[in-house]
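Apart from one protein chain that is not included, each protein chain of the complex appears where it belongs.
Chain nomenclature is as follows: A, B and C, assigned in order of appearance, with residue numbering initiated at 1 for each chain independently.
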Amino acid sequence: MTICILVTGGTFDKEYDEIHGRLFFKDTHVGEMLALGRSRVDVTVRTLMMIDSLEMTDDDREVIVANCGACQEDRIVVTHGTDTMVETARALARGVPGKTIVLTGAMVPYAFGSSDGLFNLGSAVSFAQVLPAGVFIAMNGRVLPWDRARKNRETGFFDEV
Amino acid sequence: MTICILVTGGTFDKEYDEIHGRLFFKDTHVGEMLALGRSRVDVTVRTLMMIDSLEMTDDDREVIVANCGACQEDRIVVTHGTDTMVETARALARGVPGKTIVLTGAMVPYAFGSSDGLFNLGSAVSFAQVLPAGVFIAMNGRVLPWDRARKNRETGFFDEV
Amino acid sequence: MTICILVTGGTFDKEYDEIHGRLFFKDTHVGEMLALGRSRVDVTVRTLMMIDSLEMTDDDREVIVANCGACQEDRIVVTHGTDTMVETARALARGVPGKTIVLTGAMVPYAFGSSDGLFNLGSAVSFAQVLPAGVFIAMNGRVLPWDRARKNRETGFFDEV
Partner (left out) sequence: MTICILVTGGTFDKEYDEIHGRLFFKDTHVGEMLALGRSRVDVTVRTLMMIDSLEMTDDDREVIVANCGACQEDRIVVTHGTDTMVETARALARGVPGKTIVLTGAMVPYAFGSSDGLFNLGSAVSFAQVLPAGVFIAMNGRVLPWDRARKNRETGFFDEV
């Protein structure tokens, strides 16, 4: 079983620009994280975009939907900023039937050394292997069907609704 | 749903004794790891022992079996050294029917900063929530029924047999 | 010999606000860093302010000058943002004669795990113990008299002028 990991950016992959003191995107850390986790899961990693999910447009979401639909794998993990993760999940639920799609992200950039990203990636890759077809949000060790998840902007956590 | 996490030691929880230059056990890092992972899974953590799995006796295994049987949760994660993880899994399969038990561990101590432990813990906690009753080994992002897992002592990975 | 460490903020002590995805200041990490470095240097640590040095006013500089002058130690380390480090050094050179004052900082926040801060702190504390009276910039393993140091905004490093 191969899992397709589609990278879209988000806090997960933000880096610190030490010259300007800003956060920015360069390359994804997903490969490095899988290596750190000694992952033996068969994966294909593809970077679709590297953006903050607050800046994600409908066109960007169409790119994600198209790639989830077109890839040959039936089990997909999408790394994504948490702010609009549910919106992308909704687009995927409409546009990609019959596949198991798990969206995940992080509250702290992996590059900052104290990230929840490694924990979430282990979790998402695991849920993607065993859940039935559908679109899910895997954050904070838990998994929720996309239409029952809502980000709580005060706590940063996803609540079940 | 509450998951019971039973701690038995293993590489997962080894620390570096800077006075004597040796590895040793102190307290478990499971709580700290769940906090780092921003875990929102409802868990009960109990330390049963803190030992290297090469030194685990049949009596130790009986303690683990008894605790898995007696705890009120039906979903259990056992942190364990990898060397004899399969032996403990066998004892659990015989002694604790009807529960979902996931054993996990690490190849590198969490305290060494570059551990697979956080990835594996995210993975094990996830598998424990969705797998049916049975005893499983969750390592390297994958899950295997205990009787199909074997540690490859040359690579350190668990192979499917 | 006791060294007085005066904390003013800067990148050194920035943290990541995981709810809003911004950098901010909370408490200084200097104590934690000295513990990590197993420092046995006799120090007094005092936080004067926690600000980005781009926002430092002349009044703030007067506070730093007053504290350097008033403290009973003759050897002082000032942690400081790099952008206006030289300006504060100039104020100290005018206002605090007869003491060894070493300014240091970081290009990457200590909290991000991959910081130059620990290296710079080891360096600054060392230079402060052996240099004669004067005001110095200790960054990147080197030390420069304040009037020969200039931050290169393209590289982030301090050049000798």
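The working rule: contacts are C-beta pairs under 8 Å (C-beta built on N, C-alpha and C of every residue); 3 or more make two chains touch, one makes a residue touch a chain.
Treat the numbers as computed from the prediction; the structure is a model and nothing was measured.
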item	value
Contact with the hidden chain (one of B:L48, B:C71, B:V108 or B:V130)	B:V108
Residues in chain B touching the chain absent from view	11, 14, 16, 18-19, 21, 23, 107-109, 111-114, 153-156
Contact footprint on chain C, counting only the chain that is left out	33-34, 36-41, 107, 113-116, 118-127, 129-131, 138-143, 156-158
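Please note the rule applied: only the chains that are shown with their structure count from here on.
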item	value
Interface residue identity across copies chain A, chain C - same or different by half	same
Centre-to-centre distance between chain C and chain B (centres being mean Cα positions), rounded to whole Å	44
Geometric centre distance via CA averages, chain C-chain A, whole Å	39
Multi-partner residues of chain C (at least 2 other chains)	none
